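This report refers to the structure that appears directly beneath it.
Note that this complex is displayed minus one protein chain, with the remaining chains in position.
Presenting subunit A:
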Amino acid sequence: MAESYVKPGNQERGWNDPPQFSYGLQAQAGGSRRTPLTRRAPPPPAGAPPGAPPGPPSAPADPAAPPPRALGPPPQGSAGAAPRAEARPSAAGPEQEECSVSADTVLAPLRAALDACRATVQKQVCNDIGRRLTVLEDAWAQGKLSAPVRKRMNLLVQELQQQHWDAADEIHRSLMVDHVNEVSQWMVGVKRLIAETRDLPSGHTDGSADTEPATEPVTEPVTEPAAEPEQEEP
């Protein structure tokens, strides 16, 4: 599954660059674009000077004086509910993880899928995919791929073997978005391989019989002009 993490932005190239969210986090939030913080404080009653808010009993400080030398500590308190305007789990930083998957575990099924394609798919395309799988193999062998990439490729291959085309596609997308500099050379070959394998005439199964339902979710349209009697009160 795609990871959910937040990295800081590139402060060297852009001032106040916002943090970078992983593909998984962005996909989670996708859909709802409502700003959660949209309330405004009511205006003070006419005539009341806003300089005297009913307020926090903070120590009044004369602006000309230096900050108090003996600054007391914050109020104590152990873990409690975080005072949040919105309740949601905070995302952690990128995990430092290990991955002990061998190159062959990933490459073998990919090459097998490619072989299955050779019968129906153009030779040129197959060769191109094959070339890129070799690049992947070399990169893996030389230790150029980070642990998250290797881990997710393992997952991708498992989804492919179970014919979960959409899930495999989603993993490929998440890798392209999160680790483009590592994967760009060869990932497009894997993408193509998923697409071509999916389109193969049936009869080529490799593993379990789970098949994916229709590719894009389609909203169910109403087909009759005279709709079912919806006895709603107007």
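Heads up, the rule we're going with is that a residue touches a chain if its C-beta (ideal position, glycine included) is under 8 Å from a C-beta of that chain, and two chains touch if they have at least 3 such contacts; residues count from 1.
What we mean here is this: contacts and distances are computed from a predicted model.
Asker: Name the absent chain as its UniProt record does, using one of the following: "hydroxymethylglutaryl-CoA lyase", "DLRB2 protein", "Collectrin-like domain-containing protein" or "Protein transport protein SEC23".
Answerer: Answer from the record: the omitted chain is "Protein transport protein SEC23".
Asker: Among the options A:A119, A:A141 or A:V180, which residue touches the chain absent from this view?
Answerer: Reading the full complex, the residue touching the unseen chain is A:V180.
Asker: So that we can see where the missing chain sits, which residues of subunit A does it touch?
Answerer: Contacting residues on subunit A, toward the hidden partner: 6-7, 9-10, 13-21, 25-26, 29-41, 43-44, 46-47, 49-53, 55-56, 58, 60-63, 67, 71, 73-80, 82-86, 88, 90-91, 124-125, 128-129, 132, 172-173, 176-177, 180-181, 184-185, 187-189, 191-192, 195, 216-217, 219-223, 225-227, 229-232, 234.
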